[in-house]
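What follows is a short report on a single structure.
Only a portion of the chains appears, each positioned as in the full assembly.
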């Protein structure tokens, strides 16, 4: 595998109507998880990617396994447990534009992951380790697993890409800050959102955020600026990539698409600005489609977006 | 109960697609009724409200009862009859923005309501009676019930809030005008839309409409101006409240939300402009959500709207 | 047209689940009407059939027109009115096997039909007039239309087939009895169910019922006996046709299928027992499928049933 | 209130197809809870019943509140908490007849109930307290609440009806046995299933089970025997009620219907065999309909079942 990632994927139930959930009668099932989104994004772009987690020995665990494996991601290191259920959550969309999620993930199967769940030799042969700030927030043992994985990666010259992905509902701000900074100190590439960068570094601007992370030891930092594109800085270069104008259908998953595009650039040995543009374009495509992974592009679709040919009204008959 | 209201609630069948109804195959069931909307709106805001009607002794009657009682409205005075069915109607939405309703309410259970359906002591203990111009249009006996209720309210110093709510499909213009003016002459607060005010008073402007109603004996008049907010006038003050800019998803129910907000203000002993602002904000919230009652706010949501914090894109995770 | 019939067709809303209707959220739309069922059944069997009614000038009226015309029935004499709506009804199925219907047909468009709605020359050229006992129950003017049509038919040597089809919800027992007997006295062929025959003639057995009707002037009578088949008697012959054993999925529409099969036999100049067998087989096919008209057979399917080849488990690949 | 009960009600998501849940895409929302089923059953039969729980301050908590209140149950003592979510569960039906549930109720809002959640004066005025063996299994504080409620009831001469309702997934067998026997020792009426009776008393037959419970201090015991009806025994009489033959559509909720029917009998001061017959009939009706509460009968439907008139195929038109 070129890239290894791990984390919790959950079954998502979305209401069929845009109403407060107490008034919604029908729900449909999907799958969601930041790390598996990235793995799927990489597989779609032609890379080999492995993802692992601990799933409940139940129907929902099997569903997640089937979904991710079906997308061409290597799930050979993923395990099942009957000690806890696979996590689920519910998404409420109000027509006024407010989206809210209700998690049922406390004490979930994935939160039982420990250091023992890492196959070190599997990771050692990879080129890139992708970690998010979600996994360490699941439980103490998940935090340990995360740190352990980063250490194993470092020891084996596996490049580490870190996406903070802060989930305020999962831990308190102090713990989040301390631990995410510990992670940042081990990462080669850091991909914070602007808010996340401000929170973690206390700095107000993309440039200062990036510098703050570079001082911690990162090779490069990319600060995601939403509609304002992305700012990148390494020890040797810095710059700004403007965003691609698309109709925003569903912002969820855009960050994961960004990460997949960026890692894909690293694997292709793109120069930093090229990799960031690539990341940017994948994010833009994902934003334009309902769902986290359904819109992840293949190379052809990505090239079309990069060359500005995509996204027009087109009935092909 | 702080507030009493009464009228016809119907079962609403909406097509699952935006097409002329002959081409729609699936329909979903909801509940609709101006007076019960107001009662639910008041309950949501923490007030005690009672609503009554005459329901058919059938599945749809039970559904309406369960829906309204479930929202915390007192339905203890509501009765069933097997002499007529609960009314239903169908809503057609065309993608070009035209909405049309098809009523099946002629000779319905609610139209059989008479003066005897009013529990006078129940009304006598209330602070406010809410009446609309829909109920008197259902039948002669319903008109009598409405006038009788207003008389009982007056006799017991129960404040009367009157929302004309003209339904052109239910009666001819002459009868409507005569009878609604009879009602207006008994009301303490009148909440006409601009068109309704023009029709009833023959006056062209909010100010003249209000003055015309004040001459009939009202304490205050609030003329609803849609996107232009609302104009209010009492014997001692007058003014204008600007509308809150929201994306309009479904305008139906906005007037009922306005009435609920206004009555809530009266119960809180708000000054007139404050009550009108409150009414305005409830209406704006209702406009932003599909459905008549699903969007009615609790106090916290109302305060958020009044302080301008609501209604932004927000994925809380 | 070989056959003319007329009556009310309604839009039927069935719940998507087998539950009391107050607990059903989704409904699907179909079309139902005894007389149009017969016309469609005849068209399916290759005959030319005309059906007319008065439809509301609304989406549901257009839907009924499109559905019946689409099945190849001549609807050229059907008219629209904006004076009343197209009737609708709701069907409740409880899993315990009870089915209940809720009608919204009082004062419907079809009930406004009058003698003037009959195109006499259209009827005069037909071979058979089919009438049911439903239409005269809709309104006084509909009763007049029915009697008028039978008179016109008689005058023009158009054979009259009468299916009593008693609807207890539509009229009181005395009126029903009087008027249906008036109709019976004008009919050439009468197709009562056993209960209907007992009610109308006061006789306890198929034979006595048949004789009673024959005395009124009918050429032949066929008494439908449900799982016991059918008894027929004319002035010259009598006999019994055993029922065909099928799994009963939906009994509604079986009588209409029976009538269509019988009329088809008359048109083919089948002997009476052959026509009754044909009627019986169409009824059996209809019973085995959900829906009133969806299961009506073409000639090939009917022959398969008559020769006992149909109705086995069969995956054709 | 005549009857008070309390416990956890959950949101139930059932798949739209009979398949292992990993292959089901659409789910529909319902509400389920043994104690609220009993309260709704009592309300349907014309009694006043109060139910309380602790609900999450979320959409699902509001849904449960609306559903139960809508059915006419007093929910005035029910509270909300934002410390934990409302429990949910998923139901899997395989066409081979296996049904499995997946709970997400650990650490739920209801499990946070404590003795403080009991309004003693509210209970003291009731005639009957209904308790199940589910609530004490939710948490230590729920067990304390249950014992406390039984003590308060005893102190105030409120009759206690106890339905063991053992949930093996919620606690280990030893704890279950010990604690349910503690409860049994405080109960006036005990309604075990045969398996439950065997487990709790170690006795093999209905008679011995009943006697074992009577020795613990109960006034009467009714052992539910499924298709074999029910055995009852008090200090002065004993007997057997045969089951009513119905097609079993959904066995879930039958025990709750049984309890509601039995308590209704107690409130009517029926003799024991009459009350058991009543219980039996309610259970039979519930078994014949999909869903826990949708089939709970009103007095008229119950009498029809008791007199054997119900449950035949009947299209009323």
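A, B, C and D label the chains in the order they appear, each numbered from 1.
Keep this in mind: contacts are C-beta pairs under 8 Å (C-beta built on N, C-alpha and C of every residue); 3 or more make two chains touch, one makes a residue touch a chain.
On a predicted model such as this, the values are computed, not experimentally measured, just so you know.
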So 4 chains are in place, but how many copies does the full assembly in this file really have?
6
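In the analysis below, only the chains that are shown with their structure count from here on.
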Rounded to the nearest 5 degrees, how far is subunit A rotated relative to subunit B when their C-alpha atoms are superposed?
120
Same or different, please, for the subunit C to subunit D contact, judged on whether over half of the interface numbers appear on both copies.
different
How big is the gap, in whole Å, between where the Cα atoms of subunit C centre and where those of subunit D centre?
48
Dist(centroid_CA(subunit B), centroid_CA(subunit D)) in Å evaluates to 40
With chain centres taken as the means of their Cα atoms, state the distance from subunit A to subunit C in Å.
64
Which residues belonging to subunit C are in contact with no fewer than two other chains?
20, 25-26
Quick check: in the complex, which residue numbers of subunit B touch subunit D?
65-67, 69-72
Of subunit D, residues touching subunit C in the complex
28, 246-247, 249-250, 285, 288-291, 294-295, 310-317
Where on subunit A does subunit D make contact in their complex?
13, 20-22, 24-29, 58-60, 62-63, 66, 85, 88, 90, 92, 102-104, 106-107
